[in-house]
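Of the protein chains in this complex, one is absent; all others appear in place.
When the chains are written out, they are named A and B in that same order, and each has its own residue count from 1.
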Amino acid sequence: MRIRILVSFKDSVLDPQGQTVKNALHTMGYAAVKDVRQGKVFELDLEGTTRKEAEALVPEIARRVLANPIIEKFDWEILKGR
Amino acid sequence: MIDKALLNRHNLTEDEYRLIVELIGKEPNLTELGIFSVMWSEHCGYKSSRVHLKKLPTEGARVVQGPGENAGVLDIGDGQVVVFKIESHNHPSFIEPYQGAATGVGGILRDIFTMGARPIAVMDSLRFGPLDNPKNRSVMEGVVSGISGYGNSIGVPTVGGEVYFDPCYELNPLVNVFCLGLADKDKIFYAKAEGAGNKVLYVGAKTGRDGIHGATMASAEFGEETEHKRPNVQVGDPFKEKLLLEACLEVMDRGLIVGIQDMGAAGLTCSITEMAAKGGMGIVVDLDQVPQREAGMTPYEILLSESQERMLLVAEPERVAAVQDVFAKWDLDAPVIGEVVEGGRARISFKGEVVVDIPVDAVVNLCPAYDRPITPPSPPPPAPTLGALPLPDDLDDVLLRLLASPTIADKEWVFRQYDHMVQLNTVFLPGADAAVLRIKGSKKALAMTLDCNSLYTRLDPRTGARIAVAEACRNLACVGARPIGVTNCLNFGNPEKPEVMGQFEQAVTGLAEACRTFGIPVTGGNVSFYNDTEGLSIHPTPVLGIVGIIDDIRKAVRPGFRAAGDAVVLIGENLEEVGGTEYLRIAHGLEAGAPPAIDLEQEKRNQECLLELIDAGLVRSAHDLSEGGLAVALAECAFASEGKTGCEIDLEDGLREDALLFGESQSRIIMTCRRANLGRVLELLAARGVPARAIGRVGGDAVAVSRKGREILRVPVETGLRAWKDSLPGFFRVRT
Partner (left out) sequence: MKFGVVRFPGSNCDFDAYHVLLNVMKRPTVMLWHKDHDLQGVDCVVLPGGFAYGDYLRVGAIARFSPLMQEVKTFADGGGRVLGICNGFQVLLELGLLPGAMLRNIHLKFLCQHVHIRVEDARTDFTRAAKKGQVLRIPIAHFDGNYYAPPRVLRDIERNGQVVFRYCDAGGRVTPEANVNGSMAGIAGVRNTAGNVLGLMPHPERASEALLGSEDGRAIFESLVLSLGRRKPAGRPAPGKKARHDR
């Protein structure tokens, strides 16, 4: 089972890297881009785990290791196919 | 099977191919051809340069190891040695600035710790196109970030360097990285595989397809590789290198290994063949034991990969377990991949079959050396005589423009990104004439600097090279250090062009002359040819890295003015020399004229006398004159002073004002002393045959220069400081 976890800064946290990317896009003429937030993608390959087990396991992994709950939030999904 | 097109892709000539066949007694297979291709490349084989490099002086009482090993080694007394070298990573830094520069740092660090020395300092010499072009800014940002990212992570301070800007570097930026390490004299390790039956171990990162150059493998027997597996840029992992460094130093400290070599250019191929050749032995390797991070790698790919952060070790069989334990402690694998044998051949197998069987001597020692055709460099375009050059109305403004020109301006924007303090040895932070590092437990200190004015070397390669050495030694003298050794990074264009070879030959000649005069041996270095794109070649750029010793760190001297009232003394003579100056370039848009003259013997006398004065405790500050001449040097002394104190200078020279203020005559130093000691100082200088005179005093809030009582320059220190300090940040301010 392949899991994709997206970790990004909480809305209340300033993201200067996202801001820099936004400014660069504006400089290049992409005025339609109103905001940019930068995050991290983790893809986990789980073996021998049921969907129900994953629903408990993945948030635990995300909370404990992959994200710092003080400044980051996370979203996750099970990827279709291989 | 081996056709001209294949040879071309491998950068081998037909003559070279015939020589290979003769040397190994058979036609090489594809993998063996690949091996010769990298080992006989210009970068590894020094084909075009060897003939000229022989002219350089390499011997001296302190030399423990000269050119030919991973780095040079000099004895500094008290049972210690310094291990140092400079290397280039130019072409990768244009393609991928961050990783090109980062892996350049990684490579030179390995060259140092592979000898058993803990790296304690890094310096870099960087050259880019002008900053008004966003592409050049982007390359510079990437390079500085790359050096910063790698050096900071691994915990070696970047303590100095230089940054130059010129249009000739726009398509060929130069990134030369210098590293120095400290070791005990009796604990140095060499890249030799000795002792038949000793085991060969591979340590560090897994091998991937990084940086495999050239040849497209179309042949079916070498696999069904598709385009996405093609060679990519080398990516560095400083964390891996830090683990490697600690583990290697540990096994060396405990005497567990016999020989060690890092895998740099030409990867496994180079270390296998060089270690065997240097030990006069042969070597047997099983590629199946090589840790790989990609599936389906062919022997060609495994051998030519330039994956970073890998070393090859040789250990006695009884020690292998202990070695592997140390590496396991640092979470690194250290599999045995082969054995040292008699016979002088490299026999490499893959999946049970021998895929390489060649004499190592042919690969390592018998690479042809070429004496390429030379056209002596044409004389520089003549500069107009001073009389024909208009004297600018506003000389204050000229000084401000010089201070703001990126080559002269403050480089804090750069060095603030480098951790220059880690390891607690940095006594003089970046910005002084040379970096000064203490040696813990001793009152000795090390000083080091990188120098080259490439405009001088373009106008006259031999004089330019002599000046590069003289200036580096002068920088060392100004902090109170005596030079002990040299490493050089020779960056040139295409050696197949006779004019370039002519520049090279002249530059090496000038280098040799200057090193002999100062009595300093060249302990090693690097040659980077082919810095040439779309017909535009770089200026000949021989970068010198010179290391010096300060006997007593408490006597080391800084460039800044100390206190109002101190006397300012000019050592050296002001001559009318505006050829090749920054002034001529910036105020008149000309790069012409012969560079300033250099009298090496006089330069040496001036420096030695300064050192005597420093030793006697008579010097309060010292700074050498270089780009921008007297006016810029005085301003720099003011900027470096704690109180931002200026100076009041009165000169008697009859030169025209611009030549007097901005000419770049060599062998000149500004020093200050207490008024009470002025007599003694001038007496000693005269006794040593060094031209010198008192030219004024420290004080006031401006850099003020008069001639025979009539003021010719007055720039408030604050104004000059703003122009100097704000220049580089101004180019990189984030635009919204």
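Going forward, a residue touches a chain if its C-beta (ideal position, glycine included) is under 8 Å from a C-beta of that chain, and two chains touch if they have at least 3 such contacts.
Please read all numbers here as calculations on a predicted model, not as lab measurements.
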Residue, one of B:278, B:420, B:458 or B:697, that touches the chain absent here: B:420
Selected residue (touches chain absent from view) among B:69, B:237, B:339 or B:471: B:237
Chain B residues that touch the omitted chain in the full complex: 148-149, 152-155, 237-240, 242-243, 246, 329-331, 415-424, 426-427, 429, 438, 440, 553
Positions on chain A where the hidden chain makes contact: 12-14, 16-17, 20, 65-66, 68, 70-71
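One rule holds in what follows: only the chains that are shown with their structure count from here on.
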Between chain A and chain B, centroid-to-centroid distance (C-alpha), Å: 42
